[in-house]
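Of the protein chains in this complex, all but one are displayed in their positions.
After this line comes chain A, so read on.
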Amino acid sequence: MLAYGLLALGLSTVLAIVTWSVVSDYLTSQRTSSAVVVTSDNAAALRYGLFGPPQPCRPARERAECGSPTLLPGVQAMDVLNSLPSTDAAASMLYLEDHWYSLTGQPSDLPPDLIQTALAGSVVQRRIAVNGQPVLAVGVPIGRQGEAFFEWHPLESLDNTLRTLKITLIVAAIATALIGLAVGRLASTLALRPLAELTRVADAVARGKLDARLEAENDPHLGGLARSFNQTAADLERRVAVDARFAGDVSHELRTPLMTMLNSMQLIQNHRAELPSVVREPVELLGDDLDRFRRLVIDLLEISRDDGGDRGSREIVRIADLVRAAGDATAGREVTTVEPDAEGLILQADKRRLERVIANLVENAEDHAGGCKGVGVEAGGLGVIITVDDAGPGIAVEDRSRIFERFGRGETSGRGRGVGLGLAIVARHVQWHHGTIQVTDRPGGGARFIVELPAKIS
């Protein structure tokens, strides 16, 4: 685009310079030759007035010279000067018989070498300045050695013309460059717009917005590229959707057998006392694992919920009440401490999802990390900061991001029991509420999970 502008600027500059030099040379030479012609005519008229009609020179012998003309008797140089036709000449001066005769103008304004050249018998012209005005001085010999006629012609109008031309050319060059720049920009934008669109859409897909598509399918130049790009994006979107739905579908299918097993197990446990002692322990084992299985299925359903299109329901929630209700119920005792500044904080939330966040964090602390040492709610950060402390060995720094992945149990911290979906669900639901989650060390040992949510004062 800049290249277009520079090209336009270069071209118009060259054009302007060429135009300038040609036109100014032409105008100057025209002016000069017309000035010389006028002065020569005047000199001829002067010669006629001073010396009479020219005598034909007929030398009799080879080396004989024509004699110099002689002044007409009784002629006055000033009268002859005055009789010259009026021209545009600003000054007319005659050097005759060692005297200056001047109609207008001062001979002292003429450069001496110009006078000498003319007196020596040559026509001469030169640009000079008289009283600060540019003029063209012309000297013409009038027939006798050491005598000449001088005039100067104003160049002001020529200079004005040339100045106007110069300004016009410069303005035209700049305007051309700017227009070139604009046209270049327009042309490049038009030509590159589909590419910009492609960049934007590809970027959107890369950032996870898989339903972004190019609209240039009917573009004659980019249609093919757009179609194959869109095809690829559609395939990717379908693949991701199928993958995401798979877990949900599997868990869905598991629900019926799970319901049969859970209710049968409940029946058996209701009549535990009637069981022969030899099967009581196996039934207990079966019951425990069945419960774990149930939670896995529920977690899988939970985490595939968003993929299944559940947009959830948002309502205004007092965050302190919610954390207290979920935290205390999960721990089975009072674990929640609410700072006074957090009591009035509210946020738009899906209660069910936030309950899962708190319940899963407390459950994680209870089941895998030596018990929940407290749940805190305070104002700060994005709005509200919720902390869940445990008494476990803490989480190694290198595991701290991995524990929020699906089945991403920490490798070095040893908390591998459980199915490893609880914290992934927590991270997902916190993100759903535009919040953040991180894990640090609790002062005094153990881990501290810190959830920040965008709450405000009611």
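Definition applied: a contact is a pair of C-beta atoms (placed from the backbone, for glycine too) under 8 Å apart; a residue touches a chain by one contact, two chains touch by 3 or more; residues count from 1.
The working rule: contacts and distances are computed from a predicted model.
*Asks:* Mind telling me which option in "DNA-binding response OmpR family regulator", "Spore germination protein B1", "Maltose/maltodextrin transport system permease protein" or "Glycine--tRNA ligase alpha subunit" is what UniProt lists for the chain we can't see?
*Replies:* Hidden chain, UniProt protein name: "DNA-binding response OmpR family regulator".
*Asks:* If I consider the whole complex, including the chain that's not displayed, which of A:Glu147, A:Glu355, A:Asp389 or A:Glu452 touches that chain?
*Replies:* Residue touching the absent chain, from the options given: A:Glu355.
*Asks:* With respect to the chain omitted from the figure, which of A:Thr164, A:Ser313 or A:Gln431 is a touching residue?
*Replies:* A:Ser313
*Asks:* Among A:Arg193, A:Arg255 or A:His434, exactly one should touch the missing chain; which is it?
*Replies:* A:Arg255
*Asks:* From the list A:Thr199, A:Ser264 or A:Gln438, which touches the chain that is not on show?
*Replies:* Considering the complete complex, A:Ser264 is the one touching the chain left out.
*Asks:* Which positions on chain A touch the chain that was left off?
*Replies:* 252, 255-260, 262-264, 266-267, 270, 294, 297-298, 301, 305, 308-313, 315-316, 321-322, 325-326, 329, 351-352, 355
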